[in-house]
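Only a single protein chain was left out; the remaining protein chains are all shown in position.
A and B are the chain letters, set down in written order, and residue numbers restart from 1 in every chain.
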Amino acid sequence: MLAAILVMALGAVLLGAALGYAAARFRVEGDPLVEKIDAILPQTQCGQCGFAGCKPYARAIAKGEAEINQCPPGGDEGIHKLADLLGRDFKSLSAEHGIEKPKSVAIIDEQACIGCTLCIQACPVDAIVGAAKQMHTVIARQCTGCELCLPPCPVNCISMQPIAESAETWKWKYPAYRINPAPREAA
Amino acid sequence: MTVLQRLFSFNGGVKPAYNKEASTGLPIAMAPMPAQLVIPLHQSIGGTPRPLVAAGEYVLKGQRIGGADGDVSSAVHASTSGTVVAVEMRLMPHTSGLSARCVVIQPDGREEWIPRQPFDYRGATPEQTRDYLRDAGVVGLGGAVFPSYLKINPGKSGKLDTLVLNGAECEPFITCDDVLMRERAASILKGALIMREMLGAARVLIGIEDNKPQAIAAMEAAARAANEEAGHPAMQVVAVPTRYPAGGAKQLIRVLTGIEVPHGKRSTDYGVQCFNVATAYAIYEAIALGQPLISRIVTVAGNVARARNYEVLFGTPMRDLVDLCDPRPDSDRVIMGGPMMGLLMPADSVPVVKAANCVLVGSPKLFPAPPPEMPCIRCGECAKACPADLQPFELYWFSRARIFGKAQEYHLFDCIECGCCAYVCPSHIPLVDYYRFAKSEIWARETQKEAADVARERYEFRLLREERDKQEKAAKLAARTVAARATAAAALAAAEKPVITAADVAKKALITAALERARAQKAGVRQENTGNLTPGQQAEIAAIEARRAEIREMAKPHLRQDD
Partner (left out) sequence: MTSYLFIVLGAVLVNNVVFVRILGLCPFMGVSKKLETAAGMGAATTFVLTLGCGASFVIDRWLLMPNQLEYLRTLSFIVTIAAIVQLTELVIQKTSPLLHQVLGIYLPLITTNCAVLGIPLLNVSLRHNFLESLLFGFGSAVGFTLALILFAGIRERLEAADVPIHFRGTAIAMITAGLMSLAFMGFAGLDKYK
């Protein structure tokens, strides 16, 4: 009996010491995973996930503090990519964080704009130009469609407009065989 | 003159019914002037040219109406003289059925040219010549419409070995290059000579499929004459076996030179550059005649009674061309290009553009709807037929399952969309449609990713800027507080001075006495290291002491304020 206890205790002490040393020796600093997650996120910086931008959300995912299905702009495809990267199971977009919408840009109704600069301060990517008491306008190419400029506007002059399909953005559709009704046979 | 040329071969390929005879019977005719010309600004690969004219302006034939925009772009010109009616969105000749910005010209019927001057390319630098060709709107007329000025560049070595002229014209129904070679062989070769000089190419190989004996004869005669004139047998016409797609640039280069251009490389890396014969003709017109590219030869064929080749001004509606050839009543569609690679047009009102080598009229009888797509049986016929040496079935599975990364691993982007795989597929799978779908999805994702990267950069810069602003503000605030305290203290001191009570005097006396005592004590204890000093050192010490006193004086108001 004593021998058994001694043997087990000896084993425990030795292994514990080895592990303790290894933990100190192979300490991990930084987390390169965050960058990889961040690269998948759509960078709209909209905050719909509940974090203050895409990077903080990526950090939360890496730490396991957030689910991968909280990013509506990334859509199902983004979730699939995250699931693949992290080896987690796919989950459909969580409804409380919003729904996937077609990509849009903000348009300022320049007649109604009073030049309050509130939207300029709200834009996370500096895509709105203008100055106090001057008309503001959105640089459409840089707009991520995050909708963060909508709530601060005191005169509700900003609207979201889905991006129209152009020759540059047109895509070949998934091939589907067209089923035509059979010609009616003479009775 | 036909030197025995060792020919090579490419793998795969198919032999569809050629149907070329119908349109080669008659010589090229000039298509009549339409009531209105609709000239799309975007007619070549690359950036959309900016419009240079506005509605109401009068333009001359050959006047530039769209200026090249960006590194890859090519100018667009008025096809005839007349008045610009509008610059607006019109249906463009593309399967999408989308509209693009077009310049609409009402012809005045006078065909008044801009002043035409031959361009002295020998006296100009290569850059000037390239700029000239860009502004003359010369693009590859084989169908890919890649700006030619970018291709007339010998590459890193500065010298090419072979210039290949592509007269293979392998796609069924199309004969525009065939008749062009028959009728204008000498001009084509003049254009080829210009290109040869610019590229520094040692020889010119003209590859023509052996089902065009008349074109081969005409080109050989012209080549003989040109070689005699130059006193150097640089030009060589080579009949290549008829097999689709022998007219693909990479395939023709391989047949003529044996060089297989690998994935991710350019043919110029191997000393070869390839141009279509019609492009050579356009270059001749641009440089020797000073005429920009405003028209091209278009084959009108398919379900028409009188198929023929026409020289057509860009902007002419395809319907006008089709009507010239008596379309049969059951015609139901217009295809731009051939039956293998052509694009279905959304309507027959779309204009002829630089890419339109053929206007193919279709009918349910001529091009019956494909049978239903059946499951892939993994027979491997498509891999045997693929002229790009790809594995079409792998590309198909991955494109179909939307696993685009894997499709790219299998070199989806080396696919030339020639349609051989779909042609041989026993299950009637529209393979090319899947590849086109996968390619455009991948492009869309790439643009999305680029946009995301820009957004990330801008967001991070904004965070940085906000942080910097915050710090600057804090620093400024701190400086201001210090200054404000100093002035406030000074004011306080000034205000306090006159009011001195007896208690104050007593307190001050006490303090002074204490300070006096301390000083006496300090003086008593002589500091060791201050003995026997030089006068210079003493002066230094005195200066430091003076500064200290000054600082103490400055600090006094604060001490006062704090207690």
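Following the convention adopted for this analysis, a residue touches a chain if its C-beta (ideal position, glycine included) is under 8 Å from a C-beta of that chain, and two chains touch if they have at least 3 such contacts.
Because the structure is predicted, anything quoted here is derived from the model rather than measured.
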Of B:Phe146, B:Phe367 or B:Trp397, which residue touches the hidden chain? B:Trp397
Subunit B positions in touch with the non-displayed chain are 375, 397-398, 400-401, 403, 406
On subunit A, where is the contact patch with the chain that was removed from view? 3-4, 7-8, 11-12, 15, 18-19, 22-23, 25-28, 31-33, 36, 62, 84-88
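Just so we're on the same page, only the chains that are shown with their structure count from here on.
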Can you work out the whole-Å distance between the CA centroids of subunit A and subunit B? 30
Would you tell me which residues of subunit B are touching subunit A in their complex? 42, 92, 94, 96, 98, 100, 369, 372-373, 430, 433-434, 436-437, 439-441, 444, 447-448, 451-456, 458-462
Residue numbers of subunit A touching subunit B in their complex, please. 38, 41-45, 53-55, 124-127, 142, 144, 165-167, 169-175, 177, 180
